[in-house]
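The complex is shown incomplete by one protein chain, all other protein chains being positioned as in the whole.
Moving on to subunit A:
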C-alpha cells in the first residue's frame, strides 16, 4: 500500500514536470485517497477502535470541607 502511495506521488511529480497537469493532479488525488485510507487503517485498533484510552484527563475527586459560617 505504501509503495502504491509513493508510486502515485512520484508519478504526479513526473507528469507535472512533463506538462500533463490534469493527469498529475489526478495522480495526486489518488495518492491522497490512498494515504487517508492507510492512515485510518494504521490507527484503528480492534481493541480500542479509534479511541485513545491511554489519555486520561479525568479530574481526581477531592472532598472539600463544608463551610460553616
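Going forward, a contact is a pair of C-beta atoms (placed from the backbone, for glycine too) under 8 Å apart; a residue touches a chain by one contact, two chains touch by 3 or more; residues count from 1.
In this section, contacts and distances are computed from a predicted model.
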Which of "Autoinducer 2 import system permease protein LsrD", "Outer membrane receptor protein involved in Fe transport", "Disulfide bond formation protein DsbB" or "SoxXA-binding protein SoxK" matches, in UniProt, the chain that is not displayed
"Disulfide bond formation protein DsbB"
Over the whole complex, note the residues of subunit A touching the chain we left out.
1-3, 5-7, 9-10, 12-14, 16-17, 19, 21-22, 24-25, 28, 31-32, 35-36, 38-39, 42-43, 52, 54-55
